[in-house]
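Here's the structure, in structure tokens; my notes come after.
A single protein chain has been omitted; all remaining protein chains appear in their positions.
The chains carry the letters A and B, assigned in the order they are written, with residues numbered from 1 in each.
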Amino acid sequence: MRKFFPVEELARDERFTQITMRQSEADPRTVLLAEPTGKRPKTNRLTPDRPDASEAARSLMHGIFVGEIQALEGAGRTCFDFETGSGDAPDTVPFALKLDMARQAWDEARHVEISVKLSDWMGSEIGQFAENTVLFEVACSNDPVLRLAGVNRALEGLAIDVFTTMKEFGDMAGDPYLEFCEDWMLADEVTHVKMGSDWLRRVTENDPERRKNALEFQSVVDKIFSFGGTRSDSNESPIGLARRFRELAGFTNTEVQEIADVSLKALEERKAFSAASLNDGDTEHSETGTGTEQLADA
Amino acid sequence: MADPYKPRAPFAPWDRRQLPGTFDVEETARRVGNYKWAEMKLFEALGGWVATVPELDVKMRLGTHCYHHAWHAELWHKRLPELREMNPDRLTVPANDAMERFVEALTEPEAADQTIEKLVGVYRVFIPHFIAAYTYHRNNTSEITDAPTIRSLNFALHDEFDDWRDGEMMIQSLIETPDEVDRAAAHQAKLEKLMLEAGGIAGPGSIGGQ
Partner (left out) sequence: MSVTVTPEAFRFVQFDSGTVTRVAQELIAALGIDRPVHIEIDETTPLGRVRATIGAADGDAIAISVESGAFEDSRRPRQQSEAATAVSLGRILLRVRDRLHGGFGEAPADDDLELRQMAAWETYCAGRLARLGLHVNQQRWLYNFRNRHGFTDTADAGFHQLWAADGLTWGEVDAISTAATVRS
């Protein structure tokens, strides 16, 4: 088995269809553009009073499901891809870090199990929505510290936001399973973020340059995982920023604000990009994809 | 209530533990170091394979089992300093070269259509040898002086039996043709020969009879 497994070869059964982030972003259609007509809601936040609430929740749940699969795969690869060592250089990781990654693999495997059950409960089929593979791409970095920054801090941070939104959705709708399950998964994600923060600090203790690079990488990933504004403080975003749980996970107020700023910027850029695409009518039909965030009532 | 000052036997009538054991501290540390190395290689392989298997149920089980073996490695890592090995890395080694070659062969399959080989290596060869070595160790070490190792062995054995059953059932559910029976058997034989050469998880004498 090779070290560093390519994202293009992630193994799936025939029910799954995978797309890349680039393909996903190439879709010029957007719900936000039509706002000036006044026909669309002022808020996109995922709440039960949205007319498409059930479909949007199902779609997001499937996005969580495939995200958990990739998180499981990423944690597993970090156990295998690097030799055990001091962690001072990018080709080794400390033994205890590997143990934490193995623990995370178990947690993510449980999350996949939970997501399958919840998807079934919500009436979705496995593979019903396209799988965006951006998460595993982030988990493929050759430097384990970048994986910690990108996956444990940025991605698992996003998971905190998503699970909080879904937990609130379940609570408001009176869905006993959704609220219960999201609460449990949220507890695990807070642990994973703390794990990432702790290891990032420890491994780069004597290497400020490496730490700086990792934090820059995290910022880039935070922006990517804002999915063009899908997650931000703005009500235009379906998923809110879970400030309280992020603080529990060890993010400082400054860090949370930075993520908020990056997310809002991603939202604005997405709107500008979509407006330009629509005006140009310059669409490549070879590209596909709105990814896991299709808000269709179909 | 009985008189609390009346002398009682230090070992209750039902406590039949014996003092003598087959292994001294040094030998126990050597074996524990081999166990840790082997458990590490196993959890790393399981973690690495998760991304390579298309079967969703197998993918999830590998992720779960990955942690079981990482935890066993951690138990052995913590036991080593208690066995006078203050540098656990020194004893975290394969029993011999053949064991290293066994792990190389075990982790060789990568392709998405080799799930049978991956599972056979783990659940029909590696884990049965863990069960054998751990059982031998548990039944032959001093029940009094080496109680901490026995406790860890029992935890590990509990997982090993559960994981073996999971793995064996996954293999049986994946094998659908006589050709696949042959594939599984051939891979098992290939790995078993390497394990034979290694002499078991802790080398020759892993299950006694040296």
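Keep this in mind: a contact is a pair of C-beta atoms (placed from the backbone, for glycine too) under 8 Å apart; a residue touches a chain by one contact, two chains touch by 3 or more.
Fair warning: this is a prediction, and the values are worked out from it, not measured in the lab.
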item	value
Chain not shown, its touching partners among those shown	A
Absent-chain contact - pick from A:P48, A:P90 or A:G250	A:P48
Positions on subunit A where the hidden chain makes contact	17, 19, 23-24, 27-31, 33-34, 48-49, 51-55, 57-59, 120-125, 127-130, 173-176, 278, 281, 283, 285, 287-291, 294-298
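The rule we apply is simple: only the chains that are shown with their structure count from here on.
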item	value
Separation of subunit A from subunit B, taking each centre as the mean of its C-alpha atoms, in whole Å	36
Sites on subunit A touched by subunit B in the complex	1-2, 5, 9-13, 69, 72-73, 75-81, 84, 95, 98-99, 101-103, 105-106, 108-110, 112-113, 116, 126, 136
Residues of subunit B touching subunit A in the complex	40, 43-56, 59-64, 66-71, 73-74, 77, 107-110, 112
